[in-house]
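The structure's right below; bear with me while I get my questions together.
Note that this complex is displayed minus one protein chain, with the remaining chains in position.
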Amino acid sequence: MALTPITTITTLDTPHAPSARLPAVRWGTAGTALLALALAPLVLDGYYLHALIIAMIFLPPAHGLNLILGYTGMLSLAQGVFFGIGAYASALLSTHFGTPFVLNLVAASLIAALIALPLGIPALRLRTTSFVMCTLGFVVIAQMVAKNWVDLTRGDMGLSGVARPKIGFGDTTLAITQIPQYFYLILVVAVLATLAFIALIRSPAGRCMVAIRDNETLAESLGIPTWTYKLIVFMLSAAFAGLGGSLYAHYETVVSPLVFQMYYSNTILIIVLGGGVGRVPGAIIGSFLFVAVTEALRVTPELRMILYGFVLLLLVFVFPQGVAPLIERATEKLSRLGVKQEKSL
Amino acid sequence: MGNFGNFIFEQIVNGVITGSTYALIAAGMTMIFGVLRAINFAHGEYYMLGTFAAWYAISKLEVNYVVAIVLGVAAAALIAATIGRFVMQRLVGAPFQAGVLATIGISLILQNAVILAFGGGYKVFEGGWIEPVEFFGFGMAQQRIVLVVSAVAIFAGLEWMVRKTRMGKAIRAVSQNIECCQVNGIDVESVVRRTFLLGTALAALSGVLTAPVNVSVYGGMGESITLKTFAVIVMGGMGNVRGTLLAGILLGVVEALVSGLIGLQYRDSVGFIALLLMLMLRPHGLFSQKARF
Amino acid sequence: MKQQSIRRIASLTLWGAATLAATAAQAQDAFKIGLVSPLSGANARYGAFANKGANLAAKEINAAGGVMGKKLEFVSGDSQCVPAEGVSATKRMITFDKLPIIIGDICSSVTLAMQPLAEEASVLLVNAASSNPAITYKAGVGGFKWTFRNYPTDEGRAAIVLEHAVKNRGLKNFAVLSVDSDYGRGAINFTKKYLPRYPDAKILSEDYYKESETDFRPVLSKIKNSGAQAIVMYGQADTTPIVARQMLEMGLAGKIVLVGNAEFNTAKTIAAAPSVLNGSIEAAAWLPEWTSARSQKFVADYKAAYSGEMPNNHAYTHWETTHLVAAAIKAANSLKAEDVRNALAKIKYDSAMGPVTFDDHNQAVLPMVLLEVADGHPVIKSAIAVKIDYPK
Partner (left out) sequence: MSEPILSVRGLRKNYGGVPALQGVDFDVARGEVCGLIGPNGSGKSTLFDCCTGLQKSDAGSVLLKGIDITGWPMNRIAREGRLLRSFQKTVVFPTMNSEQNLVLAGQMASFPGVASTFSIGPKSRARIKALRERAQELIEVSGLSRVAHLPAGNMSGGQQKLLQFATMLMPEPELVLLDEPLAGINPILIEKVIQCIESANRNHGITFLVIEHNTDVLMNLSHRVIVLHQGQKLADDTPEAIVRNPQVVEAYLGG
């Protein structure tokens, strides 16, 4: 039996006849949300900004997972690996060569993608559970490598003192040290990543991914080289993860083999499933939701993880499609409402 | 060179002992996978629960080890029954990732609940038959022999159960085709419940049996076991009980040799490296004839 | 079922909110200190000890009139040994609770991530249990002015143990079996650094166990066959009984001794396999058997406070560090982080182990005790305070 296809999910361009102004409303909501984020530093203090930053750091990897799970239909637990690889790549570049932030950022996602290639070629021969287990194996092995390749990674000592990002050149250089600056920097990266993601799934290739998810044989019979697409998607999702890892390294300023714990893969998975798999807003809503929940639960440190567990069960059984659909429906209602009002006027 | 031969032999024996524990735990997991098609990320937690309950019975209720085994397994089974009823059986036919998410949630709840209740510290497990006996020139606790023997016995029992009993036949039927069973009026949900109960009980049992030689008991002890089990069940060919026994013992032996000849720090990746190699060469598991899905 | 689970969650959350409200209510005239530690997940056990130790100290301090007339209270944060989580907890303490002083974390990677935060917020970060040398390499004159560490680094520890093992005990062939963490690996690196001082001493094999390891037979068989006389173990207290038990069943008792640091000397460990632990050498920051009156009293009070549970060294270091901070406040006669920091820098504090001072890297110079186990009881050989030569 294959990964039970997520047949109920709707693709980006929703098939059911949408209210005429729905897209407008969509962009409207997106714009408002973005504006709200952009203004956040004016009203919120450090802790909230930090929470938002964490959310936005996990956003690109979540997009990556959404791409491979939600749009191509393969569950990969290796996102954490590529997240970690991205983090290590940035940390190594910055500590050894003092390369600028932007370069590290790009390099991190490139390196992640390149490492995904040799891993993906064998792994993608596998189906469903075997593939999941294989990606799980990558996590364990990555941690072993990080711990034992001491010459490169300094092993358990980890790499500390990763440089704070600097933007610009020469005397126009701006050193990012304050939380609000970080916030805007990471906001920009997150937005760019999101746009890239949308572009991807709106491209003809995006349709091919959905086709592979829906019925691989049929797609193959229509001349779509499914294997090639799956490999590319695997690498792309790794690139997204690497991006997040790089942001993480430059924000936390320390990287240790602990970034290869299951924690990160799980977190990314929870974000995507919680938000709504196979939906653009899914990963976005998910990442903020995740941070909101985990941080809110800090009110009871000792009960925190137990409650968190219950929240996961709640997700599975009460919101199996994630929370994005609720919000989408809300916006739709909104749009219909708008129409009515116009009529009444 | 005979010396080296002895060394290898000793390592193999070590491996067989550890491996039979892996096999025991994995057997439960693989059966659950068979009927539910869900990877149980919480499986190690039942191993932990069983051990914890037995520890509690021994050090707080001051019963003897044999009683503790019963109590430990019973306690774990009780919790498993509840979870099976309210969570696992509702995963029938749910998307794969739903199972992953739900079981991660359960493992968080169980693990941290135990930490909350008993504190995070290690507990020393008293009891069991830990007197060393001389065995081909190297010592080992009697408990280890008990462990291997009971593992073999249990697997014999499982084999018989799966082949002969109605329960076993139902399990096999559900593993092959859920829809078909639903049509033929097999109560899939109850089969899932019972399989889950059996599987978790096995995990708990192996926990209690290894506790005397593993000495320590603590809330987080399930995690690493769960990971190892994954490797074993895939190698054994998902849902294949006999294959799981061999895969478990194989993993145990390879681990022992690696940590004996290369280094203990590489031990945990052994399972998955082996798994990856196998998946490349025999994508359907070492022992199952055909892929089940 | 849905309703049920929802209700369950609701009730639990309410419970949490209630407790929070309660703490908030009694928090009027209290002086709050942050305590970041792993409270959930696989490392929760360390955090539990740390919190118990710290809270015990707070109780004692408050019984003696508190700090500057205020009650001393802890705000606890969960780090799960994940930097991101630790940073979240710290951020929360800095911006919400506006805490001037934070104690934390046990896991070095979290502490390393906390350092820059403390620096930016000018919050005093006192570490009580991380052993990664980098922490104080980069502190004080090394850069981070607001980080202090009241915990011995492993460099001195490794040096003392090796010297005693080779010089006084004539051990030559060592096998390494340490925890696979920055602590275990770091200590072994230092051991290797000092090994060349003893020409005929050598390391035959090197193994690192993961924190949840329980099966040591394979590696012990190897060590047995390698003909090593001693196992160099820098590891967790919790694992030592397991290793000892399995050495016992393999008949290695009396043939191979343990040297290093992993609570060889606690009653709990020795009870697991007395014959194995006899003769083992350990350099400890603290151990429950330490004879000083203050230490004995701590153990007694701790057991009294926590239903007979034996404290471990995390409990002690957090207990002692809390008292140290209180002392610094007293000396500074101020609750302002800046004053407390300056006071701490030049404090001369009498810990249960002996006098504590801080060097120019804000690293505590404090005595470590060297012990051997003789017929089931720890015997103190010496107490030495080590100064570190920092990498130039």
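For reference, chains read A, B and C in written order, and residue numbers begin at 1 within each chain.
The rule we apply is simple: a residue touches a chain if its C-beta (ideal position, glycine included) is under 8 Å from a C-beta of that chain, and two chains touch if they have at least 3 such contacts.
As the structure is a computational prediction, the values presented were derived from the model and not from experiment.
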Neighbouring displayed chains - absent chain, whole complex: A
Contacting the left-out chain in the complete assembly, out of A:Gly31, A:Gly168 or A:Pro225: A:Pro225
Option from A:Leu37, A:Met56, A:Val210 or A:Val255 whose C-beta touches the chain left out: A:Val210
Contact residue for the chain not shown (choose from A:His96, A:Arg202 or A:Arg329): A:Arg202
Positions on chain A where the hidden chain makes contact: 5, 7, 9-11, 13, 15-17, 199-200, 202-205, 207-208, 210-211, 213-215, 217-229, 232
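Here is the rule we use: only the chains that are shown with their structure count from here on.
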Interchain contact steps from chain A to chain B (minimum; 1 if touching): 1
Where chain B and chain C are represented by their mean Cα positions, the distance between them in whole Å: 34
Centre-to-centre distance between chain C and chain A (centres being mean Cα positions), rounded to whole Å: 36
Per-residue overlap in chain A, given as positions that touch at least 2 other chains: 147, 302-306, 310-311, 313, 317
Overlap residues in chain B, where contacts from two or more other chains coincide: 90, 111-112, 265, 268
In the complex, chain A residues that touch chain C: 45-48, 50-51, 54, 147, 150, 155-158, 160-161, 177-178, 248, 252-254, 256, 258, 261, 263, 294-295, 297-307, 310-311, 313-314, 317-318
Residues of chain B that touch chain C when the two form their complex: 3, 7, 10-11, 14-15, 17-18, 86, 90, 111-112, 115, 119-122, 124, 130, 132, 138-141, 210, 213-216, 218-221, 223-224, 255-257, 259-261, 263-265, 267-268
Residue ranges of chain B touching chain A (in the complex, touch as defined): 33, 37, 39, 87, 90, 93-98, 100-102, 104-109, 111-113, 116, 227, 230-231, 234, 238, 265-266, 268-269, 271-273, 275-276, 279-280, 283, 293
